[in-house]
Structures are given as C-alpha cells and as structure tokens.
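Every protein chain of the complex appears in place save one, which is left out.
We just call them A, B and C in the order they show up, numbering each chain from 1.
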Amino acid sequence: MTAEEYDRILQRLGREPSYTELGLFSALWSEHCAYKHSKVFLKRLPQTGPHVLQGPGENAGALDIGDGWAVVFKIESHNHPSFIEPFQGAATGVGGILRDIFTMGARPIAILDSLRFGDPNDPKTRHLIHGVVSGISWYGNCFGCPTVGGEIAFAPEYAGNPLVNVMCVGLVRADRIFRARAEGVGNPVFYVGNKTGRDGIHGATMASATFDEGAEAKRPTVQVGDPFTEKLLLEACLEAMATGAVVGIQDMGAAGLACCTSEMPARSGTGMTVELASVPQREEGMSAYELLLSESQERMLIVAERGREEELRRVFAKWELDAVQIGEVTAGPDLTVRHRGDEVARVPVDALAEAPKYEKPYAAPAWLKELRAFDPLALPAPADYDEALRALMGAPALASKEWAYRQYDQQVGVNTLVLPGSDATVLRVKGTRRAIAVSTDGNGRHVFLDPRRGAAMAVCEAARNVSCAGGRPLGVTDCLNFGSPERPEILWQLAEAVEGLAEACRALELPVVGGNVSLYNETSGLAILPTPVVGVVGLLEDASQLATQWFKAAGHRIALLGPDAVSLGGSEYLWTRHGKQGGALAPLDLELERRVQAAVRAAIGEGLVTAAHDCAEGGIAVALAEACVTGKTAIGCEAALPAGMRADLTLFGEGPSRVVVSVEGGRAREFEALMAESAIPWQWIGATGGARLRLRVGGEMVVDVSVDHLEHAWRNGFERHMA
Amino acid sequence: MKVRVLVRLKPGILDVQGAAVQRALGGLGFGDVRELRVGKLIEVEVDAPTAERARARVDEMCRRLLANTILEDYTIETDSAEHLAPPGAVR
Amino acid sequence: MKVRVLVRLKPGILDVQGAAVQRALGGLGFGDVRELRVGKLIEVEVDAPTAERARARVDEMCRRLLANTILEDYTIETDSAEHLAPPGAVR
Partner (left out) sequence: MRFGVVVFPGTWSDCDFHYVISEVVKQPVKYVWHRDRNLADLDCVVLPGGFSYGDYLRAGAVAGRSPVVEALPEFLAGGGLVLGSCNGFQILCEAGLLPGALMRNECLQYRCQSTSLLVENVDTPFTRALRPGQVLTMPISHGEGKYHAEPETLRALRQRHQVVFRYATAAGQVTRAANPNGSAENIAGIINEEGTVLGLMPHPERAAESAIGGTDGLQIFHSLLGSLVEDGTFTKR
C-alpha cells in the first residue's frame, strides 16, 4: 500500500485504522481485488446485448440461450499459486471458478483450461506441466464436471511465470439466477462450507506482486483443495437455493471473508455486522486479521431470509457441511466486525469497495518498431517442405494435447457431443434441441508484436472456432494476463489489447459479460508475453447441426473461405523453424471476419459441409494436415494453393478469417450458391482421399507426405516430452 | 542400508485425506479417534557404508524429490531393524 | 494416545509408484537407490487408557477401513514418543 492510499484511508475513516482494518484495506485495495490499474480500460469493453442476463460485476456473467435456459460462464487465472505449487495451485484455481458459477445458481457443465508454459524440454517446465495438469484433473474429475477444452502453448517468456487460466460454463434456468447481494436489513448472514484455517492468507496481495528471489518466502500461503467438499457445497447450495430461503450468495475467493462481507452489502447499499468467533475454525488461536483474510477453500457466504434459517441449516446438515450464522445485514453504511464481542473493525463498505483507480502513463516500447520491421522472408525458404510441415505438426504447440485431456473426464453429464480435439467443444442442453459450443484462444506472440490487432484476433479466433462447430457466438469472457502495470510499456500493451478486444467484440456483436485481470506476471523483471485469453460461448439451435474439424471420407471437395492475406510475422513456423519472434501480423478486416463466420455457420446449418476447420497457427498447410489426421481414421487430401508468394509464406503464413471446409461432391452447386450469397472471398482448392497430403503452390508440388507420418509427428510431438 | 522416510503435511495445511478418513471412521463407530492425519511412507534401500551416510543421502533425495517441501515436512529413520520393510518385500 | 499405522503394498504386488520414484531418483543422479517402495502413513490419536487398548482399537480400524487386506499389509506402532507426529501438527 502506498502512502497516498494510506492518507486516503485516514481521510475516509477520519482516524487511524486499526491493524485489522488496515488488513482489510490492503487486501481489498490490492490489484487483484480492485482492478486499480485496469478498471479504466475495462470500461471500454461492450457489455450489453440482447442475450445478456448478467454482465460484469457479479461472480460470473449470464446469457440467455432460449427455452428458458441461461449459460453462466467466466474465466479466472491462478497463475501465481500454480507457479509456487503447480498441483494445488491449479486445483484450487478450478475450485474457485466452479464456485463462481454455482453461486449464480448454475450447475457447472464444462471446464476449459488455457495454459502457458516455458519450453517443455526443460525439466522444470515439465514438472510444472505435470503438476498443473494433474491438479486440474484431480479437482475437476473428483468434483464431477467435465473438462472439455482449452489450450496449451509454450514460449520462454512463460518459463518463470506460467499461466493457468480456467473457464467454467454452467447452466441455469434463466429466471433462477442468484446474485451476490446482501439485501433485507435484519437478514441473517451464514457461513457455509469448509472450516477456516490459516491457508492462503495474503493470496490477493501475492497475486498483485511480481516474483523475485523472495518468492520462496511467500510459500506457506499455499492453499489446498478439497474437491469432495466442493461437490457437497455445490449440491447443498443448489438445494438451498431451491428452497427460496437464499437472498444472496458469494463465494469466498480472494481476500476471503473480508471480500464477501464488504462486496455483498456494497452492491446492495446496505451494511453488515459479523462476529468472527462464530466462524468455523480449523486451527486454534486465529486472530481477527487471519479469520478475515484467510483464503481457505470451499467456503461461501449466504444472506438468507429471516425466519427461514432452519431450512438452510437442514439442507447443509444433509450434506454434512457447516452452516453457521455469523452476522446480519444492517442498514449500513458500515461493515462492523467483532471478535468475541470486541469490535475489531468498523469501516464503511463502500470505502472498501471503492479502491483508488489509477490512470498511469503508458507508452509503446521503443523496441517494438524494430521487431515489427523484421522481414521473415529475409530468411531462407526450406529445402524440404515435407520435413518442414512434419516438424511443425510435431511442435509442442501444435501437436496433439491428448496427453493432457485424456487425464480429464470429458464426458460426465453425458452432454459432450464433440469431445476435445476439434475447433470447439459442443455440449447439448438436455430437454431441448439446443447445444452450446465453447472455445478459448489467445496467442501471446501475436499480441506481443501488435497488442491491439493480436487481441482482436484472439476474439476472432475463439469465435471462429465456435462458428466452425456450427455455433453462433453469443458472448465473451476474457482473462487479461500481463506483466507489471507499473511499467509504461506493459500498461500500453494492456490498453492496446483491451482496445483490440473491444473493437472485435463490437464488430462481432459479442458482449463481454465477465472476466479477470492478472497483472504482475513477471519474474525478476522478465514479463510474460501479453496474453489476453478469450473464451467464447456460442449457441446451436439444433444440436444435430454441428460440425467437426476432420475429414470424414474420400472424394469430398475442399474449399478455402476467407482472404488470401497471411504473414509469417509472429507465426509458429517462424518460431519453430527459426527461433524468431518478429514481423508484422496479417491484416484483420473485422467486417469480413463476421461474414466469413456467418457463411461457415450457414453452410453447416444447411448440412452442406462435412468438416470445417479454422486456419490458425501453422497456416493452411497445418490446417489441412490437421483435418487429415485428427479424426478416427486419417484421410489424405490434395490441394492447389494460390501462387504469387513464396511457398513457405503460402503454406505456413498465418492470417485471420480463414476456414477450410469439405463438401460432398453432390452438394457442391448448393454450396457455391450459398457462398455467392455470402459475399466472401472463397475458392475450391482440392479434394480429400488417398493416404498422402499433397500440396501444390503455383502448380508446383511442394508437399507430398504420407498422412501416417504427419499423424505420428502430431500424436507424439507433445507427449514425447512428457513421458 | 534400509531407510524409512515419513512425509507429513506441514502443520496448518488442510489434510483433506485425514479429515475424510476421520469422518468415515466416526461413521463406522470409531468416535474415539481424536485426530487422524495421513502422510506418505517411503522405504528406501540405499548403497551406503554407514547409517550416517545413508541418512544424508536420503535427506538429499527428500529435498530434491521425495517431499514437496512447500506442503510437506519429512523425517528420516534409520534406527532399528524392526521399523524396516517386512522381509520378503519385493517389487 | 498416539498410534502410527504403516500401510504397505503386499510383497509380490508391483509397486508402480515406487518404481517410478526410483527411476526419477536415478535420473537425478541417485543411482545408489537399490529399492524403493511407497506406502501410507496414518497417524491416529485415540482415546484409550493403555497403549494395548489403543493398539487393539487401531487394529480394528485397519481391518475395517484403513487397509485393504487384498492389496495391503499394515503394521501398528505405539512404541516410543519419537515416532509420533511433530508437535503443533494440526488439521
């Protein structure tokens, strides 16, 4: 806490704060809880739309998906805890986001994990990957929510600060959404769930600091997850909500009890009094400070309707969980905290909730110009394109992530219509004909080179993935992972990236209904690549009209939809083959992006395509190769790609708004008519069949490789590092 | 030389396993369990000339791999034969 | 009364985890590990008037729940104070 912030507290209270009060302020005014540096930017994101039932400001956002149902979803980071203790850090990250979803009254139906690590060749990184993946697996599997998607990417910048972002999606009746409110003066305040221990004290403040040599000293704050208790908490909370006795509910996440007891009344214009001695405790002799700031997991605060306490107690007793009244809602304006009768804190709730906001100076880094001016075509073209493609398919970033997701239950709930391994995962909504499609994306390398366009591209790509599955993107959640905002160039990255997100979301009519900001992601002065991770949820009105990314049979025609413009700047090829990170990104035309996605969805909706796959990292060559090898049985294809550029640029260049589809010969005319109507650039490029992938550029056969070889490289490229 | 390592969660760290087992025992009529904690038992046979050397070596293993010192404490025992793995233990 | 239970895989049952740990140690330069087995350590505090009674009680817990005797053997130790949970261990 800065001296100015302390002065502000003096002013607000009109006196010196007590030790406990100071603790409250320092946690709630931390970057993690208060968004001191990012709030000014977040305001720029579009947050409204016809489907929005709940925008930012609650535990999670909610969108109407029709038939009386809503999806509740959000993404959160657990980067710092996962670096200190990968298994428990990632596990408790899953636990936290699950609670954000079920506090809204929704049953979680899907988890997605978006991960970033250093080089998997490095044993330390491997250890982190093992720990993080098994932590996610342990918590999600035991809890009983399928983990159905996500990403794993690698760059040296993440070696000292991996990213663990977890998104969760839940389903709720649209008229049964619960909120984190403390309404009704005199209503009792209940503490439910696990007992409080000393774990995680200072978690919020830790997440607001960079790592340095002193990181070791912060270690005892590690929290431990208990997925079984979380499952009990889920069932008990949903059951309690169904009684009608619950007025408001919030999970105790960062800054624990302090956060709930101030945020809930602040949202409702009320106050609250609590007696800490009533808090169920796991350890002896805990101080008021510790009880308020502990981040013990699997706990919630519930405001109940007065007179219905017994109903609540009965439900929690059935699930063998503590449910203890610790206070009540008051007229405000204060949060009054007592400990064994003594008043230990009395602070206006809005003073806690209204942290100072900063508008610090920012500026583009001087080195960026030079980096962007780098011309990838100054590097030699490969002599052997077969080998170049095989290497790319086997690069850890592009290779199959089955090693990770086969450790995750992907099916519990029997909703998963498309399992992990396609552009987006599709889950049905039982009792309706509907399904939702979900995907997360974010390419730190792109954002590093061009924060605005790179971030916009992340929105486009996540949405495009959803469109390729046949889903109409409805809304976005984002996790902004950046370095220290106290450095002008990092703050510039953040400002630009948010601008890019906002532009893309506006163009694609996607409201941002929730998200998370994780700053100070750096170790010893080395910041991570700026990494906004975007999660998109889309709707299929008819679940049977879905598409997957792999070719289904021989003899189908292949079309490329979208522009020809691509670039090797910031491409996976440039990194994998040349170890370089530079150049300019391909142009992005958001209006064209929108039309291409609409065209893909229309074609899927008409049943015209047998596969649809987004062209992303690795360019069209990798997109085609993936369509060949990611299905149950590999199928080859032959394609002729537009000439006019160097072959490596044509094959491996990356650019937005491009989708490959396959079409049965008999439907080609209909498809052509639909594309003409869609007014997008497109072309037939080849046909499926055979056991080889054969690609011509400008008439010359540059790639001619057996799909078995490609499949082998792709299947083992990541797993071989992990064995 | 046989050495036994006992790995326990650090004081203050939630022992979810222990709590669950204690609850289960209570349900089975073992209400007389006041506290229960679950840890790991690692039995190592090392080539070492003396018990001292063996212990030092295993201590190094604990710090490098066997214990997760962020969450766990460990103790090493070499004292008496009776604590060692039962004869016939094979892998 | 504090009692310690050591639960080990029966002789003859492949200890995959032990083997994996041993392999990992080998990779870290601990080639001197001849054998390594991983088991469970359960530390129980029971209300019992004598060590004998405590032991009998815990033995019953083992048979009822703590060990699966198809897979595991267990030994119960109450002998000396030095083997017990470190002071301050709480859940």
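Operating definition for what follows: a residue touches a chain if its C-beta (ideal position, glycine included) is under 8 Å from a C-beta of that chain, and two chains touch if they have at least 3 such contacts.
Everything numeric in this text was worked out from a predicted model, so none of it was measured.
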In the full complex, displayed partners of the excluded chain: A, B, C
Contact residue for the chain not shown (choose from A:Leu13, A:Val40, A:Cys142 or A:Ala602): A:Cys142
Identified contact with the non-displayed chain, of A:Lys124, A:Arg173 or A:Arg406: A:Arg406
Absent-chain interface as seen on subunit C, which is shown: 13-14, 16-17, 20, 64-66, 68, 70-71
Absent-chain interface as seen on subunit B, which is shown: 16-17, 20-21, 23-24, 27-28, 38
Interface with the undisplayed chain - residues on subunit A: 134, 137-138, 141-144, 226-229, 231-232, 235, 319-320, 405-417, 428, 430, 543-544
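Note that only the chains that are shown with their structure count from here on.
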Touching two or more other chains - residues of subunit B: 12, 14
Sequence positions of subunit A contacting 2 or more other chains: 282-283
Contacting residues of subunit C [partner subunit B, same complex]: 6-8, 11-12, 14-15, 18-19, 21, 24-25, 28, 30, 32-48, 57, 60-61, 64-66, 73, 75, 77, 83, 85-86, 88-91
Touch list for subunit B against partner subunit A, complex: 10, 12-14, 16, 20, 23, 68, 70-71
Complex interface listing, subunit A residues touching subunit B: 84-85, 88, 194, 197-199, 219-220, 222-226, 228-229, 282-283, 296-297, 320
